[in-house]
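Removed: one protein chain of the complex. Kept in place: all other protein chains.
Chains: A and B, in written order; residue numbering restarts at 1 for each.
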Amino acid sequence: MAKTAMPEEKVEPSYLEVSTNKYKKGILSWILSVDHKRIGIMYLFSMMAFFTVAVFFGFLIRLELIAPGRTIIDAQTYNQLFTLHGIIMIFLFIIPGLPAVFGNFFLPIMIGAKDVIFPRLNLMSWYMFVFGGLFAVASMLLPGGSADTGWMFYVPYSVRTNTNVLPALIAAFILGFSSILTGLNFITTIHRMRHPDMSWFKMPLFVWSLYATAWIQVLATPIIGITLALVGIERVLGVGIFDPALGGDPVLYQHLFWIYSHPAVYIMILPAMGVVSEIIPVFSRRSIFGYKFIAFSSLAIAFFGSLVWAHHMFTAGMSDTAQFVFSFITYVVSIPSAIKVFNWLSTMYKGSIKLDPPFLYVMSFIVQFSIGGFTGLMLGALSLNIHLQDTSFVVAHFHYVMFGGTGFGIFAAMHYWLPKMFGRMYNLKVATWAWGIVTVGYNALYMPMFIMGYLGMPRRYYDYLPQFQPYHVASTIGSWILIIGLIIMFTNLWIGMRKGPKTSMNPWGGETLEWKIQTPPILENFREVPDIHAGPYDYSKYETKKETTK
Amino acid sequence: MSEHRHEESHVIEYGNYIFIWLGLLAFTGITVTVSGIDFGNWTIVIALFIACVKSWYVLNYFMHMKYEDKVFKLFIVTALVTFIIFLGFTFWDYSFVR
Partner (left out) sequence: MSSTEYAAAYPAHRDDYGSRMGMWLFLFTELILFGGLFIVYAVYRYMHQQEFHMAAQELNTTIGLTNTIALLTSSMTAAMSITAMQKGNVRFSKGLIWITIGFAFVFMVNKFFEWSAKIQHGIFPGSKDLLAKPNGEILYFGLYYVMTGLHTLHVIIGVIFFLFILRQIKQGKIHSTRYVRLENSALYWHLVDLIWIFLFPLFYLIH
């Protein structure tokens, strides 16, 4: 496949060749560009740089834990590493991951628009992203040592430690602002820039998930902004807000932190769910099952996801009533997530499935996300939570959702869309092998954490009892396999993007708008107004009998 | 569902603004006066109620929400409901025995 280039009538220079500003070529034609596609690519590369750093930190953490006691680094460095790993992975990789890269690139195309509604604001969010990233790097490199608070910055420790907490706080604040501006841009774009024939229920599901995500970004992120600002003010000026010595309530900090950070989990997972909803119909040659259910479940997840934050704090000393209420709603939020999984599986039923790399990553996503979801329910149960809170069971759970879910969603999106973005195809065989290695390594890395966490291995501990060592060894070996897989995968993608065979307009046979335009897309996406008559996943030509699903 | 791409500007006369402004000043006067009287726990409720009324006028007239499309109204309700949930659910914790 991919070598059968469609006979296109004429090929215009793509966005990779045409600059939007006076600089025709070079770095300035990129970093001053307001083209949504170029900004998406800029996000992609800056994000991957941070990802590499954070993976390396994760590797070091795992290596340290291969044996009890000191192995390669001292305890303070260990604390700083897991803090940086968390901050970089969360604020610089997973949160911007799908919306800022693939959302920026494909959202306008998918709704039949030339660009986002505020292109200059879009560029500004990228600058804020980079600027925030620089502060994160500064907290690493400045004298005093990088922050050692964990990515949650819990008070009172974050107010009292002498490490560089302030740059890290500023980094998170700026990155939050960047995320808000992206969200604001997307909501307005979806409301205002849709093609006149693109009604709400003709929008691809990725766009729906971005819409739900954007609302969380706009409405929840300011809370973390002000909370982190308060911690910063408390550190610098000694204003009494959260410090118990001045009458403050550290549990209130935890409330405010999780009011954002729990919905943030849905900022991370919802776009990945959108990607899955895009890929499954294409590789099953089937219309999506239950389009409206998937679309509305995104909104439902966004809404209910904002009501469950305190399940992170069951052992922090809340009132019994609060524990009961938040535990209950935690169970409710699993319903829309399950709806999505059922609909994806139903879409595949009787489809003609093609096991290309994007689809394989989606399969891993569904399995791993389900494991992450189920263990999430275990943690949401009050009684079990007391037992499992702050053990490596929790670490395994959120890595299953965040990495096994969103991370694999990002990999799936890369394999699905990068050929469109660069017009070249990677090596499919190597990609399939890389998928196998990554999936095996990933599960070997995190599955042992469930077991040892259940047996009582606390999270974030530098040292541990000898009885946990077999699990730690298994986990560390898993991390090596995973990293080998990641290296193969990214090398393959990189070589593919640079030198791979030129690909056609529609290598996978997708039906959404991005597959109906030139590869790589031209500057303002559409040469002529696209014809939008059917829904986004019209595979009726492949289906033998008439379907009742929309 | 889709919003029309229309652009009609609604001109509000100066007189209306002055009228609203006088009303707002009157409410400010009331809230200052009432705060001097001790209603116990109701004092804060009354103060917040008056503040809400004032905001309602500012939103609708000064900020032209009254003349905006339905979408804008839906947006603002979403934002306010979100905030009330954040505030209210926090009190699930604080207003019960910990």
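The rule is simple: contacts are C-beta pairs under 8 Å (C-beta built on N, C-alpha and C of every residue); 3 or more make two chains touch, one makes a residue touch a chain.
What you are looking at is a predicted structure, and each value in this text was computed from that prediction instead of being measured.
Taking the complete complex into account, A:184 is the one of A:124, A:184, A:367 or A:522 that touches the chain left out. Contact between chain B and the absent chain runs through residues 3, 5-7, 9, 11-14, 17-18, 20-21, 24-25, 28, 31-32, 35-36, 38, 43-44, 47-48, 50-51, 54-55, 58-59, 61-64, 68-69, 71-72, 75-76, 79, 82-83, 86-87, 90-91, 94-95. By the touch criterion stated above, the residues of chain A touching the omitted chain are 113-114, 117-118, 121, 180, 183-185, 187-188, 191-193, 195-196, 218-223, 225-227, 230, 233, 237-241, 246-249, 252, 255-256, 259, 528-529.
The criterion applied here is as follows: only the chains that are shown with their structure count from here on.
Remark: chain A and chain B have CA centroids separated by 36 Å (rounded to whole angstrom). By the touch criterion stated above, chain B contacts chain A in their complex at residues 1-3, 71, 78-79, 82, 85-86, 89-90, 92-98.
Residues of chain A touching chain B in their complex: 191-192, 194, 199-200, 215, 219-220, 223, 251-252, 255, 259, 306-307, 309-310, 317-322, 325-326.
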